[in-house]
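Only one protein chain is missing from this complex, and each of the others stays in its spot.
Chains: A and B, in written order; residue numbering restarts at 1 for each.
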Amino acid sequence: MSVTLFIEQLINGLQLGTMLFLMASGLTLVFGVMGLINLAHGSFYMVGAYATALATAATGSFFTGLVAGVLVAAAVGALVELIVIRRLYHRPHLDQVLATFALILIFSEGTRWLFGSSPLWLSPPQSLTGFVTLPGGARYPLYRLVIIGVGIAVAIGLYLLISRTRLGMRIRAGESDREMIGALGVNIARLYTLVFAMGAALAGLAGAMVGALQSVQVGMGEPVLILAFVVIVIGGIGSIKGALFGAVLVGVVDTLGRVFLPALFRNFMSPSEAAGVGAALAAMLIYILMAVILAFKPKGLFAANG
Amino acid sequence: MDKLKTGIIAPPGLPAMPARWFDRKGLVQIGLLALLLLAPLAAYLLGHIYYINLASRITVIAMAAVGLNLAIGYGGMVSFGHAAYFGLGGYVAGISAYHAFDFTPFMSWPVAIPGSDSMLVIWLAAILLCGLLALAIGAISLRTTGVYFIMITLAFAQMMYYFANSWPSYGGEDGLPIYLRNTLPLVDTNQPLVFFLICFAGLLLSMAITSRLMKSRFGAALTMARLNDTRLATAGISPYPIRLMAFVISAMITGLAGALYADLNGFISPTMLSWHFSGELMVIVILGGVGRLYGPLAGAILFVMMETLLGGLTEYWKLFLGLMLLCVVLFAKHGVMGWLAGRERNE
């Protein structure tokens, strides 16, 4: 394996990691602050991608489309919170799982009904389609680097928001003591809607950016959602730091595993066998990683609440 | 004095008032079973094979849900990964039939294991393997609680899904056909009605086991683990092995249902392992009435009928399933059985 290939795949892993972070941070915030497990988070990813694709097609500008996509995802998130989610905060997790599973069915089938089963067309803007020459000589797509940049910017933004602002203070207070924050006179209902919409916006942003890279279609959010679950379980549910760490870990391990495990098995197997075994093991790799981490730390690496 | 008092009040039955066949609950239960048994018999007499297979589908899915109900309803363990056992059971049937059909060994080293087209062998293997898988997954997952447990069981099922998807030997994501339905001695399993009766016997057996189990000492401990595990530990019984055992039995029942499902469809694919199926199984348990013996059956009848009737009308029937599920979760918490047969009374 060459160094350039390794660097290239490492960056691919980072890019997957930043996407996962955008998904996982919303999930983990919603769980940390409201105690809610939200399966429908992947639907906001899909909504963001669809809205971006439609708005881009209508206006001809990817950036306008992206802004519209994020706003639509946030609005849909707020609406869902107002209509359904807020009835679930004091319910058992089983009810939360089922209700948000129902939301997935509604969103997925509703989208299929409105826009059909075939993927929508969305591609990165002309200005970002070029390549960048990496140290070592490999040429790497600029757009993927931009995604990583956006992910890092969001991470920094979230950190500043939570550690420096009044809203962040309320979120932290909400995580540690839900009763207390009510006693302080904070409008909890509004805070919850805001946090939920923010999570939906981040998911929508991720969906829009990845949609331009892969394809915009029904069900696109589900694989990412489950990876995001693995991320927050590894990182510790409720912890933003854990989400960041877990996302990068999962992104890099998954990407490198898929590329290098089959190569590794070629050393002592026939190429076709190595491809099969390698691919199968690579697909299981992050789950094995999760199992090992949980065997030692049942509450994840950065457990937020004890 | 006190002894006199206790003598007067006769203890009612445990753990729930036994259903007499003539009370509302008893009638509903007998009605559901009779419906499930008589509908395919009528279809057989009228020559509608399609409806016999539909009844088999309901029966097998109900059986898978009986397994999940033991974990969720009776054990309080919200497993979001029971597709793993359903799929493993299915793959056992499919892979075994594949090798029997090809006359190739499943394994030649370190021990030679040939394929088999005998349902008895397949069922035994499915039950054992699902038990082992559940033992491993449960041992890790049950160290955690709440949301962690939900997500971890989901993640392990996804691991199985992706494994089946990318392992090329048995069809990968395309799945694997079972060309000839597996066999049982003395009967012709290819007869739809015979196969239905096999499934029906399996469902009855799994319900009888659940019922008996929950009335036993083990069931008493499991109930206490669900309601109040501090009480159980303080009494001197560790909740962990009790839960783990229930989780394993639950997976075995669902796995056996998976093996039957593979034979019913003559086809296996990673779809059986997908998280959608885990979710739908949960939906069935909840629609029917969680923690009730006949809940999974009621839920499966409702689910498959909706799938068939609504699915015949619109391609987007799951949209309506989603809306209905949302309403049930938000407004009607006791499921079909709660609605038909009244609330479950404890003692």
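Following the convention adopted for this analysis, a contact is a pair of C-beta atoms (placed from the backbone, for glycine too) under 8 Å apart; a residue touches a chain by one contact, two chains touch by 3 or more.
In this text, contacts and distances are computed from a predicted model.
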Hidden subunit of the complex - UniProt protein name among "ABC transporter ATP-binding protein", "Solute:sodium symporter small subunit", "Glycolate oxidase" or "Cytochrome c": "ABC transporter ATP-binding protein"
Chain not shown, its touching partners among those shown: B
Hidden-chain contact residue, picked from the options B:Y170, B:F218 or B:W339: B:F218
Contact residue for the chain not shown (choose from B:A201, B:L227, B:L309 or B:C327): B:L227
Touch criterion as defined above, residue of B:L37, B:L184, B:I237 or B:L323 at the omitted chain: B:I237
Chain not shown, touching residues in chain B: 2-3, 5-6, 9, 11-15, 212-213, 215-221, 223-224, 227-228, 230-238, 242, 245, 346-347
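The criterion applied here is as follows: only the chains that are shown with their structure count from here on.
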Residue ranges of chain A in contact with chain B within the complex: 31, 37, 84, 87, 93-95, 97-99, 101-106, 108-110, 112-113, 222, 226, 229-230, 232-233, 237, 275-276, 279-280, 282-284, 287-288, 290-291, 294-295, 298-300
Residue ranges of chain B touching chain A (in the complex, touch as defined): 72, 78, 80, 140, 143-144, 146-148, 150-152, 154-156, 158-159, 162-163, 165-169, 275, 279, 282-283, 286, 290, 315-319, 321-323, 325-326, 329-330, 333
